[in-house]
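To start, I am sharing the structure in question, which I have written as structure tokens.
Note that one protein chain is taken out, while the other chains of the complex remain in position.
As written, the chain order gives the labels A, B and C, with residue 1 at the start of each chain.
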Amino acid sequence: MSEQIPLLILLVPLLGAVGLGLFALRRPAAAMPVVFGALGIAVLAAIHTLLRIVDEGGSVITYNLAGWDRLPERASGKAIGIEYKIDAFNALVLVLITAVALVNALYLRARIAVECAGKEILYAVLYLLLVVGLCGMVITNDAFNLYVLLEISSLTSYALIGIGRRRAAHASFNYIITGTIGASFYLLGVGYLYMQVGTLNIGDIHEVLTASAELRASASVKVACMMIMAGLWLKMAMFPMHGWLPNAYRYAPSPSGSLMAPLVTKVMVVVMLRVMVNLFGLDYLFAELNWRPVIVGLACVAILAGSLLALAQRDLRAMLCYLIVAEVGYMVGGAWVGNEAGITGVAYHVLSDACMTFCLFLAAAAIILRTGEHRLGAFRGAFQRIPVAMTAFTVGAFSMIGLPPTCGFFSKWYLLQGGIEAGQWHYVAALLISSLVNAVLFFRIFEIALFGKIEVPETGVRDVDALPRDTWERVPAATKVGLVVAAIAVIAVGLLNRPIALWIGKALNFIEVAG
Amino acid sequence: MKAFASILVVVLGAVLLHASKDFPLLGDAMSPANNHPVARHYIEETVNDTHVRNLVTAVLADYRGYDTMFETVVVFVAGIGILAVIGVPTARIRQNENLGSTRQFGVDSDLIILQTCRLIVPVLQLFALYVIAHGHHSPGGGFQGGVLFGASYILLALSGGLREALRRLSESLSFRLAAFGIVLYAGVGLLSMALGGNFLDYAVLDRLLPGDVAMARSHSMLIVEAGVGFTVTTILFVIYANLATRGNLEDGL
Amino acid sequence: MDLLEYILGKSNYWASIVLMMIGLHAMISKNNLIKKLIGMSVFQTAIILFYVSSSAKRGAKIPIIHPHGDHADKADHAAEAGHHAADAVHHAIDATAYENPLPHVLMLTAIVVGVATLGLALAMVQKVYAAYGSIEEDEVLAAIAEATANGASISMPSPSDSPAQGDVSPS
Partner (left out) sequence: MIYVLDFLLLIFLVVAAVISLRLKDLLGASMVLGVYSFLICLLWAAMGAVDVAFTEAAVGAGVSTVILIATVYQTRRISKD
């Protein structure tokens, strides 16, 4: 029975969502209990999976869906069904996704009736299905199944953004266009690979690519790699393709923003790692292609541009959004530095960045809620007025800057180490400059928070699309719990750096077949 | 933007065309994709494995049944998403009250259109059911049949008025049926888990269904295809109904 | 004749790439939101065409196994496929005689995903139209800019606020 548990991470939220559609379409009160219940079980299942993998010394769980085992060895041993593959890193990400969604649900509970009145059930269904899509993408070992799950998470994201106020629809429309181009590029890349390889199982494709020198040299496989990467970058808002992200996360209902900002781009990075390590294999990418200088260069530009654009923002959420763009640059660059420290750093940074982005977005939402102000002026006297939110914000900000003992310090450490080992000095420099810019950015905010004059919120210094005045409230108690959990997670992921790096290293060693 | 798009498209197109020189010629039975052991297995062994002659149905609902479940979920998400984005919650309550009032079917429609649709709709629905049920042996299956069935309701709405169509298949019933379709699909999977197999492993359902293991697979496929049919039918109709009326389900196309 | 065969053999791929580029160009450069979505449909169908082309086999039948096994006219195919294990119940099925079903299955999924995306995107278009009264990108952007400007001018920052604001945001 215990081998079925990993699947519950997907099935329970799925059934929760569908059950809401079946029984509770007119019963808004049922929305939150189901969300909590389903995500609670999913978190437990994810933790169970993680513990099992750790217990077994970092084994890889493989699961054949529909019970189709691989063909017998004499008939090539290829997979005919769809396969799941969960290693220690995937399990960590699963715990992360479900836990963030669960904690964010605490905040959602306070806001759902205000920000999506009359649509609570629909919102809850989309929320749960987004979690299903994200978790599925992390563990699937089939290139096309990945596409289907990618579309589930994309469609739910579009809807979760578009449900917001006026400007949200336009932001969401741009996201749809960009997202569809990205997903189609991915699909086309998989098509190019399929033409040459004939299978969709990621492990099998890797095997064929490793075996055939002719394929490795062929233009079509290179183009496939290019299209898949470009598609994933579009989806994760890599710098020149980041246009959709700030508006989408800014104008979305605030619980959507605080769910998607930490998870969606990070899961795309996980997918990119899977494609790089398991599908193409590092020796193909770095021995055959030699795209490293170009991509690391792009990543450096992304880091600097994201940081500087963040510095130029007056709107709190927009600033955080551009920080995400910079962080995506960190991760793409770290992955394409291409040594073990770099890739371990990226994997670790996925976890820590998700924690700190979540912490910052949740704190920002609480601050905006409390002050009714969405620009940096919101922080005047914040330490006295909203101590919990501001403390959480501080923890998240320290992590963004990269101060110990927060997780941002440790993951950046690995990234820097990777950059130095590979001699990619411009990447190292970009990381350091970006940290400095982050420091300037956040200390500016702390300055306002500590020394700014406290004022009664003025009569609506706000643009028409911001939250209406009647929604200003005290920060609900449940949200405070969420903030505390998020802040603790930021520090805990930092303090646990040794075991986490160890597990990630193990997972990478296990999957680095050809390395 | 125009210039950027043109440059991008020309460059990308050139790269893609350049790479297409590696591809096998169209219709090459020995190409890597067509001659791969997995593709060959699908063609050679499906009938033995499942007793289903339409390979597409078998691969769709069995070998890659897991994909298909999520594909159904995608359809469901689209319906929920459209309602969430443009649905007007207050209009729903009003509409529930109005539905009771009967109106003559298509009073404001053209006679010819009305009579034609009267003839077509039942045939279309019957054909849709046939397509779902006979998908094992001829082109068809849950998606195709579901789309046809959904189209019959859209036709009804176009000819006789949306209200008339909603009276037959109301929006909340649609969502219930759509959710039921997925529950049916996932339920088969859960049942096979409960009987000790993997998720969606139809072989273990052998104990509950008549015939041998392959027949059990065939029967289970029919059940999941019916689930897909439910979801696709109802969601397509809901999508049309909401888009045609800006989400208020009242005045529209 | 080799050249002609080559052209015919590649024409599907070329055409699908051309169609993809037409669609992609429209998605990026068109100003009208619905036009963008039409481009999206063209783009997605072109990718489907690409996949389906990869499944074609010259002279092969549709992927539905004939109840009575292979016809005699397929004997030439059957002869060259000696590696198939003969089956007791059914005639040995010649893999080259039927089209490859896998791309068809994948593309069924892709078609459905396409219509789902289209529906959701059209809902967004209607919401944008309801908010700004236009479905032209430039007009929508202008309306957004105007709304933002109005929102700010209705509620100018109070005098005591503006210097602090200046400190906060040097932009």
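We adopt the following convention: a contact is a pair of C-beta atoms (placed from the backbone, for glycine too) under 8 Å apart; a residue touches a chain by one contact, two chains touch by 3 or more.
If you're wondering where the values come from, they're calculated on a predicted model, not measured in any experiment.
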Visible chains that the absent chain touches, using the contact criterion stated earlier: B, C
Which of B:143, B:180, B:199 or B:230 contacts the chain that the document leaves out: B:143
Option from C:95, C:125 or C:143 whose C-beta touches the chain left out: C:125
For chain C, the residues touching the chain missing from this view: 8, 11-12, 15, 18-19, 22-23, 26, 30-32, 34-35, 37-39, 41-42, 45, 48-49, 52-53, 55-57, 60-64, 99, 103-104, 107-108, 111-112, 114-115, 118-119, 122, 125-126, 129, 134-136
Residues of chain B in contact with the chain not shown: 26-27, 54, 56-57, 139-141, 143-144, 147-148, 150-151, 154, 158, 236, 239-240, 243-246, 252-253
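One rule holds in what follows: only the chains that are shown with their structure count from here on.
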Between A-B and A-C, the pair with more C-beta contacts: A-B
Distance from the mean Cα position of chain C to that of chain B, given in whole angstrom: 17
Centroid spacing, where centroids are CA-atom means, of chain A and chain C in whole angstrom: 25
For chain A paired with chain B, centre-to-centre distance based on mean C-alpha positions, whole Å: 30
Residues of chain B whose C-beta touches two or more other chains: 16, 20-21, 23, 31, 33-35, 38-39, 42, 64, 67, 71, 74, 77-78, 81-82, 85
Multi-partner residues of chain C (each touching 2 or more other chains): 20, 24, 28, 54, 102-103, 109, 113, 116-117, 120, 123-124, 127
For the chain C and chain A complex, residues of the former touching the latter: 20, 24, 27-28, 33, 36, 40, 43-44, 47, 50-51, 54, 102-103, 106, 109-110, 113, 116-117, 120-121, 123-125, 127-128, 131-132, 140, 144, 147-148, 150-152, 154-158, 160-161, 164-165, 168-169, 171
Chain B residues touching chain A - in the complex, by the definition given at the top: 15-16, 18-24, 31-39, 41-42, 62-67, 70-71, 73-74, 76-78, 80-85, 87, 89-90, 172, 175-176, 178-180, 182-183, 186, 189-190, 192-193, 197-204
Chain C residues touching chain B - in the complex, by the definition given at the top: 5-6, 8-14, 17-18, 20-21, 24-25, 28-29, 53-60, 62-67, 84, 87, 89-90, 92-93, 95-96, 98, 100-105, 108-109, 112-113, 115-117, 119-120, 122-124, 126-127, 130
